[in-house]
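One protein chain is absent from this view; the other protein chains keep their places.
Chain naming follows the written order as A and B, and within any one chain the residues start at number 1.
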Amino acid sequence: MASKEVLIIGGGIAGMQAALDLGEMGIKVHLVEKNPSIGGKMAQLDKTFPTNDCTI
Amino acid sequence: MKEQEPSDIRIGVFVCDCGSNIAGYLDMKELVEYSKTLPHVAFVQENLYTCSEGGINEIKVAIPRENLNRVVVASCTPRTHEPLFQSACEEAGLNPYLFEMANIRDQCSWVHMRDREKGTERAKAQIGMAVAKAAQLKALSRIQLGLSHRAVVIGGGVSGMSAAMALGNMGYEVDLVEKQDRLGGLLNDLNTILPANEPPSRLVNDLVGRLEENPKVAIHTKAVVKKAEGYVGNYVVTISEDGTEVKVKTGVIVVAVGARVLKPEGLFGYDGKHVVTHFELEAMMRQGATEAKYVAIIQCVGSRCAERTYCSRICCMTAVKNAILLKEANPETKVTIFYRDMQMYGVENEDMFRRSKELGVRYVTFDPEKPPVVEADHVKVHHARMGKEITVPADLVVLSTPLIAQEDVGEISTMLKVPVNENGWFLEGHVKLKPLDFATDGVYLCGNARFPSTIREAIAQGLGAASRAAGVLSKEALFTSGIVADINADTCCGCLGCVQVCPYGAINYFEDRGVCQVNKVLCKGCGGCAATCPSSSARLDGFSNQQIYAQIEQALAG
Partner (left out) sequence: MLAYSEVTEFSGEVGNFRAKVHRKARYVDASRCTACGACAEKCPTKVPNEFNFGLDERKAIYKDYAQGIPSVYTIDPNTCKVLQGGKCGVCAKVCQAKAVDYEQKDSDVELNVAAVIVSTGYELFDATQIPEYGYGRIPNVISSLEMERLLSAGGPTKGHLSRPSAIRGEVRLKELEKLVKKAQKAEDQTQVEKLQKEQQWLEEHIHKCHTAKKLGFIQCVGSRDFRFHKYCSSYCCMHSIKEAIIAREHEQETQSYIFYMDLRTVGKGFEEYKVRGANVSGLKYIRGRVAEVTQDADLNPVVSYEDTEQRRVVSMTLDMVILANACSPSLGIVKLSELLGLELEENKFVKTHPNRPLDTNVPGIFTCGCAQGPLDIPESVAQASSAAARAAEVVMTGGRALAV
């Protein structure tokens, strides 16, 4: 029997977005992140160009 | 529903300590005692964590026990916790819109950490306002909508084909609509592509072959979308194919209309023969190698200038690619690229850039204030590093012109109610975080219609747009939020003020009746219309004038 779940390795912006999209499709996702919090480098950024929006 | 008499209103207030986040800085006892004095408040409770299982349970138990018909939670931010408390109300049989939150953490205890007394006063005012509004709340309902589990993809270039392929593979019916007589878009006219190092026909034929085999995908060529009516989940799209019109129902629409190459009329002596675009050069090279011994390539022709402010992303790599192909066809050919900045970002492009230099392609920078001058058999330019003018022989000049938006983006933009920017590129929901979504639900974006892209990027964006669209299509049904606007047709004077401010294209004007009407499915409850309407005909459920006035009066009274 094939599994219906997906494993994502890395919880930065790319991993989180992939998890959100799959979740939206009703697919169960396991997001594995080596650090205590997800967010990756993006969480360390202050604001982003070109709109200077905040990142979190 | 029968209006409740004011005397029937029984409000329960739950004040949260948030561990020490709130209780550490505010006088909780005082907040509880104050809450008890507020009108209609029938029950007050302090929780260590209202959001914990225990806290939620206390709300659920208190509603029937205390006969509560409104709930206020004074705690953290509704952004993260409102849905949780609302569902607790719902489970206890209370309409979730008879709930109100006061953010006494982010907006009070975290701000006034150093002044317990004043912070507590402020939290009291916030709770008072929430209670005043709660007394005015009305039960609202979410509307269930139908959902057509199909997609229409407009544009059969590489991004549109990729989107259609992914949606088809996921099991959704797809109509792929292409204006030309065959799929492939810009790729059909290109010479060898790098770094894949293959003719583009290989990629196109592969995609077309598998799309044709896919029973879920219907390909329409020589076809355009004439009309699109409806909203997310429920569009009716009129496709005109080779003169005949068909109407298809669809849940989502993917915009993959691509872009076209700027023809540099009047620039650098462009004549289509000795001074050509890369597009024309590639057509020549497909017929066989060019005769030219000295080729000069000029970058940023018609881009990064006052008229077209943007950098077109892919022209530098196109120039380097063609320089490499020219050198490989004939190593004796002298190729010089005149540039401002070589935009060879990433791993593959920088590799290509380096390889071109190894093959002997020459690079000369120019200052946009002193651009190169094309003359009979040479190009003259001021060489900044040598500090003087140099002359480079050229029997063929190639102009690197940008991609520009399709001619019909205006029509598509109006038809689908999605915006384009000043350069005609479709404008995504958020430049960083929602690159493939529009602000309008149910419409998605990919490829050159968004912004010039490489083949790699166009494929990824096509698949990505399919993923975003599948997020809607995979649902069984769609629901609106209860927080939506409504316009009173009896008092609306049809001034269109609301239509202009609505960012979601959710308001339609009915000329025959001279009134505006809200499409509750598209409405996101921002309240722009209600704030703009000069006759107070537009109102936002859950944020009515009456409710907001009640809050203001309470704030001023306290």
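To be clear about the criterion, a residue touches a chain if its C-beta (ideal position, glycine included) is under 8 Å from a C-beta of that chain, and two chains touch if they have at least 3 such contacts.
Treat the numbers as computed from the prediction; the structure is a model and nothing was measured.
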In the full complex, displayed partners of the excluded chain: A, B
Option from B:Leu84, B:Leu145, B:Leu267 or B:Val431 whose C-beta touches the chain left out: B:Val431
Touching residue (missing chain; options B:Gly346, B:Gly360 or B:Gly410): B:Gly346
Touching residue (missing chain; options B:Val61, B:Val111, B:Ala139 or B:Ala196): B:Ala196
For chain A, the residues touching the chain missing from this view: 2-19, 21-22, 25, 27, 30-52, 56
Interface residues of chain B (partner: the chain not displayed): 18-21, 24, 48-49, 52, 162, 165-166, 169-171, 193, 195-196, 203, 206, 210, 304, 309-311, 313, 341-351, 354, 365, 384-385, 387, 425, 431-436, 446, 450-451, 454-457, 459-468, 470
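Definition applied: only the chains that are shown with their structure count from here on.
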Gap in Å, rounded to a whole number, between the CA centres of chain B and chain A: 18
In the complex with chain A, residue positions of chain B that touch it: 430-432, 467-468, 470-471, 474-475
Chain A - residues contacting chain B, complex: 21, 24-26, 48, 50-51, 53
